[in-house]
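Omission of a single protein chain aside, the complex is shown with its protein chains in their original locations.
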Amino acid sequence: MRIPCPFCGPRDVSEFVTLGEATGPRPDPAAPDAAEKFFAYAYLRSNPAGPSEEHWYHALGCRSWLKVVRDTRTHEIESAALAREGAR
Amino acid sequence: MSKPMRLSNGGLLDRRREITFTFDGKPYAGHPGDTLASALMANGVNLVGRSFKYHRPRGIFTAGPEEPNALVTLRNGSRREPNTKATTVELFDRLVATSQNCWPSPRLDVLSVNQLFAPLFVGGFYYKTFMWPASFWEKVYEPAIRRAAGLGMVSRLPDPDHYEHATAYCDVLVVGSGPAGLSAALAAARTGARVIICEEDFRLGGRLLSEPHEIDSMPAIDWVARVEAELTSLPEVRIFRRTSVFGVYDGGTYGALERVSDHLPQPGLHQPRQRLWQIVARRTINAMGAIERPIVFGGNDKPGVILASALRTYVNRFATAPGRKIAFFVTSDDGWLTAQDVLKAGLPIEIVVDARAHVADALTRPLSRAGVRVLLDAVVSDAHGRPGLKHIEVRKDDKILQFEVDVLAVSNGYNPQVGLTTHLGGKPVWSEECGAFVPGELPPGMQSIGAAAGDFALAACLRAGMQAGRTLASDLGFASAPAAVPRADDEPCAVSPVWYVEHRGKAFVDQQNDVTAKDVAIANREGFRAVEHLKRYTTLGMATEQGKTSSVTGQALMAHLTGRTMHQAGTTRFRPPHVPVAIGAFAGPHVGKHFKATRYCAGHDWALENGATMIEAGQWLRPRWFTKPGETDWFESVTREVKTVRAAVGICDVSSLGKIEIHGRDAGAFLDRVYVNMFSTLPVGKARYGLMLREDGIVLDDGTTARLGPEQYVMSTTTGNAGKVMQHLEFCHQVLWPELDVAMASVTEQWTQYAVAGPKSRKVLETLLGDRFDVSNEAFPFLACAEFFWGDVPVRLYRISFSGELAYEIAVPANYGDSLIRALMRAGAEFGAVPYGSEALGVLRIEKGHVSVPELNGQTTAADLGLGKMLSKKKDFIGRVLAERPALTDPDRPSLVGFKPVDPGQRLRSGAHFLAIEAAATAENDEGYMTSVTYSPHAGCWVGLGLLKHGAARIGEYVRAYDPVREGDVEVEVVSPIFVDPEGKWLHE
Amino acid sequence: MSEVLTFRSPCAGALKDIGVAATPGVSVRERSPQIATVIARGAIADFAARLKASFGVQWVEGSKVSSGGGLVLVATGPRAWLALRDAGSENLATSLGEGLGETAAVIEQSSGYAVLRIAGEKARATFEKGLGIDLHPRAFAPGDAASTSCAHLNVVIWQVDGAPTYDVAVPRSFAAAFCHWLMESVAEFGLKVL
Partner (left out) sequence: MHYSFFSLLQNALTGHRGWTPTWRDAEPKGAYDVIIIGAGGHGLATAYYLAKEHGIRNVAVLEKGWLGSGNIGRNTTIIRSNYLLPGNIVFYEWSMKLWERLEQDFNYNAMVSQRGVLNLYHSDGQRDVYARRGNAMRLHGVDADLLDRDQVRAMLPFLNFDDARFPIHGGLLQKRGGTARHDAVAWGYARGASDRGVDIVQNCEVTGFVIENGRITGVETTRGKILAKKVGLSVAGNSSRVAALAGMRLPIESHVIQAFVSEGVKPLIPNVITFGAGHFYISQSDKGGLVFGGDLDGYKSYAQRGNLPTVRDVCEGGVALMPMIGRVRILRNWGGIMDMSADGSPIIDKTPVEGLYLNAGWNYGGFKAVPAAGWCFAHLNARDEPHSAAAAFRLDRFARGAVLDEKGQGPQPNLH
């Protein structure tokens, strides 16, 4: 598998580590239902068979965190973007 | 040496040179260009080994990697390679091979008595018996089964050869160098595209080496030579010979194995045995050809029964044959072409049997004209002879005819090599037109051509190659004018496969795993009808050739029994590697001492010069202790080091701890969010202990972080977690809070850092630094930090302590690290300074009650470790919310306390569990476990840290430290975890 | 006591000539430049402008090398560079800090990396045995840089000229492991240590 790092170009998967599914923005710690929200954020996954948004880290490369949309049935990558840009 | 079966001329051999080799200890000779199989055959050796289950005599059945029978043990000593297919071994000088699965020899094999029990040993018999008595399985049955199973024997010695890994890129990868592959490579290469062509054989040409076709009015092998020359002349072409593409992976990545030195007695100087290539290709042309299919009839495994295409290879390419009285049993036109070649080579043919009623005259005529008996609409039902083939029975119109022959060539059409096309999940589909499974959905970027795509005729292969090579290159933007397609005739290639012939003897479907037609019938009766069930129940297709000659036939038999079509039956799943690949090749160079890279500190050489024993700390090597002359065991050295630190001063390399520099306007705010305690309020020039949680509220890491400037912090982490913490911080910054003005980089490599600890540490630093820096308590109190220059070398100084002593850590750029430790030791000499290692470091921190790796085990909360008070209530931080979950705040959770043996002579061990004094040793009574222990010179006895239920409330109580795996059971007193200087006075002195 | 701290390079003693051919296929030389990590803090345009104004270096976008007046900036990430300059009187990190001001964070790394200059006809064939990236001239040319792995080690590599000559920066503690990999991989071609 090759991940197209937006900065480095396509690189072998062995240069990356993944945290797994991107479970959305970190919840508001001050919200009244923060406990429930944090539980879902930390533990629950949609785990779809199909395109899935994931966090990947280019550990042996440019050290960027990426948001990657990858099909879990075929391993084909639909998009890869720098997480910091998506977050802005 | 005489080679009785070598034809007097022909063949692609270098007859001027002779190569000698031995098989089962007997010497033989062959020529460069031979394989082991062809050389054995030329020497009249056709009985090569015995079969797996029934120990039936077996010979040479094919001429390639699909060989099920001719498995030998190649080489000897530590280079011994069991189960090597003689058909794929390029002959080399002094080659040594031995037969397998037979004793004392293939001819006289004792275990052939197994054949007597054959009626019992049917597919799946072991599931039905050997159940009684239960204990006999491990004692009696299993050992016997294990001894009988497995073919060859491993040397049990370390492999002496080395292996390389390499990566190559290309625009077009061509797999296979037959007519299809060569023309494809040529067409693609002429566009200027980067082309790699991989051929597993040692010669390019594929079937053209075995079949005397004409291309562009020249003999096919001359055409091959011409193409090879042109390809070699093109700068962007790489030709990988002896290289099997074995796997297709995601993103256009292919695995290929180059057998660099396997054709030599041993690898040359600086040469690996094999090189594992990872090839990244934008497009791929699969031109792997096709494999001929056998036919299932009685005795179809006898030595002498051979695939017709293989016989053609042996005759034409290797100028040899397995016998002198040859018969054919065919269902395809291609079989007749082979028969014609055999005739041309001057070998006598007894008979050609074709199951088809009608065969073109052009095919039969040359044979009948030569006086060969031809029988159409007939079948071979049984083959006989022991050990090799002696005669066959042919059935025609319910009459049985007998023929004395020693070779029977079978031809039943071809299976395109679809293996690689399925590695990413594509499923082959049955083509009625080809009478075979052809590729279904292909991996992205791949195209199959030639025989691999079910296009069997030569002209079609050449056409497809030229076309595919050009189109794929042009997809990538490489254009060229169309070139003429090499001219050749399309040979006839009709086939009407016959899967099964009524017979009397044993008829094999999978020859290597001894799976018979009867086993398929039993599987059907017992409900194992799905192709995967058939495979798993009977082991059909699970041998070293992975069903290349057997799977489709087995499926055909099952389809026939169940009334399903081939299409409904489908194939079993193909998996990499397409051909077996040595584990060592996958492992590559990263083995032995180089299994993982070793990280060295700048002070490494100095440490070794000074008696250090080193220890792995993750990938780092750190001094464990320093042996002084006269010391005989580690305990003595470590105790001396600890005592010296407590009484005077010691120096310890702490460079491997993670160091991360964090800059920016929001650096403080950022640290507030990743640490449980406050850092934005830390004054410049100060350091603070920090604790980090994971988002689930469990402790991630700890360390001190110092503020060197208004916008500059340096964080330290544990050695083992340095990478993990860096990744975590990057995540927090890049993903969670990119709006913060923070910049960070690991500076672990940049700084060599030594801890200088003990009451005389200040003296040592004063001596070292002189008036470069004032280290007095007033100028530089506990938890101060500073940066200054020593000449033009920057120095960082921290007043922090892991040992509980008055202590400093001093850091310089690592290029000066070696010099620093030497200077430190010189400065410390007059104060009795000693270096200390990680063992003493451990003793000192346990005595001080500091937690470390054994306590930060990913299962403990801050409160468990007695650090609950550090959690700031004034701010949010990673892990705050989930740390409040009920089970994590349960007062019953074990918490950190100290332990001392009640009998001070007793030793403690970590990993022991705590039980109340009178309690029975049961799970219900388990109250926690010991995390760290040490002999404490300060306490004069062993001391420990551990997690005990309600620990803090039980100081003064006695409990048992129960350690049955080491036969330990020690009564211990629960004490404060801080054994030295509980008020922390020393730190401030 | 008037101690002076003396310098010891990361690869000291780790490289040796390997002579299999009259002309070795690859040469290697350890460089000891000053090094700093530079991380842009605000808008890249501001950073580029300061870089140009203070050092005369024209910034090149992407995974490239920007250089001028003896200063080389090798891109290692979207907002990060390894800055190198041959050792001289002026401290690189200090002068970068002053020259770039608010637009970047500068972190001293002169001892953080071993920097090797590897050149020769067989340099690509050698790197093929460790690097996962494509060094073919169509894919990687002088002025190109990559942060990647070589035989499992983090490296930063950039091409200096078409000889081809490459510079490789390896984290200091891994220098010995890298040298070991290099010596093994280059052995069949021969190595000259300059």
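Which chain is which? They are A, B and C, in the order written, and residues in each are numbered from 1.
Simple rule for what comes next: a contact is a pair of C-beta atoms (placed from the backbone, for glycine too) under 8 Å apart; a residue touches a chain by one contact, two chains touch by 3 or more.
Just so it is clear, the structure is predicted and the values come from calculations on it, not from any experiment.
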Exercise for review: Report, in label order, the displayed chains that the undisplayed chain touches.
Suggested key: A, B
Check your understanding: Any idea which of B:250, B:636, B:741 or B:876 touches the chain not displayed?
Key -> B:250
Check your understanding: Of the residues listed, B:387, B:588 or B:894, which one is in contact with the missing chain?
Key -> B:588
Revision key, fill the gap. Of B:4, B:27 or B:150, the residue touching the omitted chain is B:150
Review point. For subunit B, which residues reach the chain that was dropped from this view?
Key: 52, 79-83, 119-120, 122, 125-132, 134, 137-138, 142, 145-147, 149-159, 161, 163, 165, 247, 249-250, 253, 255, 276, 278, 423-425, 518, 521-522, 525-528, 530, 532-533, 536-537, 539, 543-544, 546, 573, 575-577, 580-584, 586-588, 590-596, 598, 615-616, 694-698, 853-854, 857-859, 882, 885-889, 909-913, 921-923, 925-926, 929, 962-966
Review point. Of the residues in subunit A, which ones touch the absent chain?
Key: 1, 12-14, 17-21, 36, 39-40, 42-49, 52, 54, 70, 72-75
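Rule of thumb we're sticking to: only the chains that are shown with their structure count from here on.
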Check your understanding: Using CA atom averages as chain centres, what separation in Å is found between subunit B and subunit C?
Key -> 32
Study note, to complete from the structure: Between subunit A and subunit B, the Cα-mean centres are separated in Å by 27
Review point. If you look at subunit A, which of its residues touch at least two other chains?
Key: 12, 63-64, 82, 84
Point to revise | Contacts with 2+ other chains: residues of subunit B | key: 167, 278, 280
Point to revise | Of all residues in subunit C, those that touch subunit B in their complex | key: 1-10, 18, 20, 32, 37, 39-42, 79-80, 91, 104-105, 107-113, 128-134, 136, 138-139, 151-153, 171-177, 180-181, 184-185, 187-188
Revision key, fill the gap. So, in the complex, the side of subunit A touching subunit C is made of residues 6-9, 11-12, 14-15, 60-64, 82, 84
Check your understanding: What does subunit B use to touch subunit C in their complex?
Key -> 164-169, 194, 269-271, 278, 280, 589-590, 594, 596-602, 620, 661, 663-664, 741, 743-745, 747-752, 767-768, 770, 790-794, 812-820, 823, 826-827
